[in-house]
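Notes follow the structure.
Only one protein chain is missing; all other protein chains are in place.
Chains: A and B, in written order; residue numbering restarts at 1 for each.
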Amino acid sequence: MSTSTTVTETSVGAGDAVGSDGSGAPTPAPEPDVSVEESARAKQLKRIGIGLGRTLLAVLGTIVVFAIVIAIKGANPVDTYRALFNSIFHNSNAATDIALRATPLVLAGLAVAVPARAGLVNVGGEGQLLIGGVAGAGMALAVGEALPGEVTLVLILVAGALGGALWAALSVGLRLFAGISESVTTLLLNYVALDLMLFLVFDPWKDPNASGQPTSRPLPTSQQLPVLGNGRIHLGVLLTVVVLAIVALVLKRTSWGFALRVVGGNAEAARRAGMRVGPLLISAMFVGGALAGLAGAIQLAGVEYKLRPLFLFGFGYVGFLASWLGRHQPWRVAAAAILLSALVIGGDSLQIDSGLPAATVNVLMAILLLAVFGFTGKKRAA
Amino acid sequence: MSFSTELMTGAVLGGTPILYAALGESISERAGVINLGTEGSMLVGALAGYAITAESGNPWVGLAGAALGGALLSSVHGFFVLWRKTNQLATGLVVLFLALGLTSLFGVNYVQSTINSFQTIDVPLLSKIPVIGEVLFQQTAPVYVSYALVPLLWLFLFRSRPGLYVRAAGERAQVLTSYGRPVRLVQMLAVIGGGALAGIGGGVLSTAYTNAWFENMVQGRGFVAVAVAVFAARSPFKVMAGAYLFGGAFALSPLLQVRGVGINQFALDALPYVLVIVVLTVIGRRGTSPAPEGLQAVFEGGASE
Partner (left out) sequence: MRQRRHARVGVVATLTAAVMAVLATAIPVTSAGAATETCGKGADTVGFIFVGPKNDYGYNQAAYDGAMALKKKFPKLKVLTAENVPENDDATRVMESMVSKGAKIIFATSYGHLDPALKVAAKHPDVCVVQQGNFIKGNVPDNAGTYFGTVYEPVYLAGIAAGKATKSNKLGYVYALPIPQTIANINAFALGAQSVNPDAKVYTVATSAWCDPSKQADAANSLISQGVDVITQHQDCTSTITKIANDKGVGVVGYHADASALAPKTWITGSQWEWAPLYGDIVKTILAGKFTGSEYNDNYRVGYKTGSNPFVQSPYGKSVTADTKALIADKLKEISTTGSPFAGPVKTQSGGTMFPAGDIPDYAAIEAANTQFVQGVVGDLPKS
């Protein structure tokens, strides 16, 4: 857990402590605790500086290594980077693209982060996202036109969250019941979730008006998340920011959030201290699954409007990485999700502008992640 | 061929790549390092195996190259996990992405190639035994090698000094250090060895089983190998059983379809994964074999921040 201190602390000038006559002759140092505090602050600033420096070095290292890789492939690194940069920063679509892509990714990252606080490993975001979409689509089918669109929309989102939560609960249930690590079961259940969704879109939920395409029926406009202004940003993006803030608050300020941290730190000690570890674990995973499920429902109601075989494909795993990149701290996870989304958007440029194979962006992402994971952040105890 | 014979044959055929990778992963896990990047090592091995066979004309040389490729990739994982202390699961996934990207980048030219793939070899005499003969002794050479590899690995783990070190690194690292043995080095070697075996698994996939190279061709079988290694890490024989179980579960779908059995294709696709969860639950309820202590820490999330 981070223990670094704030940057915005008002800086008490050095002159205050050492003497302000400007003559260069320092008056004898006043109360010792002020100078201790000062040097502590200086140490903090230094630490932050080192941290930033390390991150910059990591990024620099990534740029160099990736340049070597693509040079071997015959691409000009300078041109490639220039095109990459332009595609992210000089492209009027990029900001919106990144925001739209980051929205489910942030939630997918939080879906990993919340259980991680309790020491649980949730690799099942992929499946929980899908089940969230499935539950949302199912709710839409069940309600049909019986209720006003806005009400149905709320129900869709709730159903999505609930679906994801229950799917995740399966794994933690198996852990408590049979001792299987949830990292294995969540992973395996991803495949089951995909097969369930494929079954639905190819058979009972297949849209009869879609000329044979395997998709579910599209949501009527009244049940879709409204778009803000005349752009492409839909209400789900704002909703995600709100949820992000709530999650951060809950983890930091509530006793539940605190209890999760205790269990995550040392489950055995927590048990001995009288905490009910089982229910805490279940609730942590439940919340994680709910977040992923919500992401699925938001993507359904805000972007895709129907289920299809490649719905949110890959977001679960990238969300897992985002959570680690952000060290399971909600705001940092969000920042990581935005970064990774920007990388994917940049990946388009690698392909379209530089002619590299589509999967090249994976190399860039991997090198960056390894550099950041391996060379920045606190040194852990051996 | 009867249904059950075909099923068992398919189990061995499809289970062998998983077996190699799972054996490798089980050694790594014994030493306390889980490598989700096994899928990546298989991918690198698949490409290296195919490409080097295409260039050299000899699939055994290709397999050697596959082992080397898999080992190189897993050494990246080992370096970051053991020396930079990064989280094992996250690093494994990142290494997988790296492998996906690199094999795509450098494998482009080999999609069109044809190679001298491994051919089925009928073992004289043994292959004539009813049922067992068809299932076990009408396979390709790497499959036969895997038969020998399983007991050899058992001997290595349980009857040799290096194997003892590997097990100690995962279960009682303090013992190793108190005897002056370098724990990290042992772990790194286990990870590299595991990667080499996973690479061979991938090589078998491309040069013996499917006779092809396509990007991302492993399609999740590396994850399956990790799952098998997790629940069977105690013994290479259990790993073999698990690998064949999965191989059979994957082979089941086409076998049933060809016989006109009307089970939904997606239900059949989900079957292997559901099956493994059931097996894990049964094993778990019986309370047998928890993972080695070092591995427990990874799963408890306590191995890192």
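Rule of thumb we're sticking to: a residue touches a chain if its C-beta (ideal position, glycine included) is under 8 Å from a C-beta of that chain, and two chains touch if they have at least 3 such contacts.
These figures come from a predicted structure and were not determined experimentally.
Touching the missing chain, out of B:76, B:183 or B:217, is residue B:217. The chain omitted from view is touched by exactly one of A:166, A:241 or A:275, namely A:241.
Panel shows chain B; residues 1, 6, 10, 13-14, 17, 104, 108, 111-112, 114, 117, 119, 205-206, 209-212, 214-215, 217, 219, 221, 250-251, 253-255, 257-260, 262-266, 269 of it touch the chain omitted from the view.
By the touch definition given at the top, chain A reaches the unshown chain through residues 2-9, 87, 91-93, 95-101, 195, 198, 202-204, 206, 208-215, 228-233, 237-238, 241, 244-245, 248, 252, 299, 303-304, 306, 308-313, 329, 331-332, 334-335, 338, 345, 348-349, 351-353, 357-359.
We adopt the following convention: only the chains that are shown with their structure count from here on.
Residues 76, 80, 84-87, 89-91, 93-95, 97-98, 100-106, 108, 215-216, 220, 223, 226-227, 230-231, 264, 266-267, 269-270, 273-274, 276-277, 280-285, 287, 290-291, 299-302, 304-305 of chain B are the ones touching chain A in the complex. Considering their complex, residues 1, 69, 73, 116, 118-121, 123, 174, 177-181, 183-185, 187-189, 191-192, 195-196, 198-199, 202-203, 264-267, 317, 320-321, 324, 327-328, 356-367, 369-370, 373-375, 377-380, 382 of chain A touch chain B.
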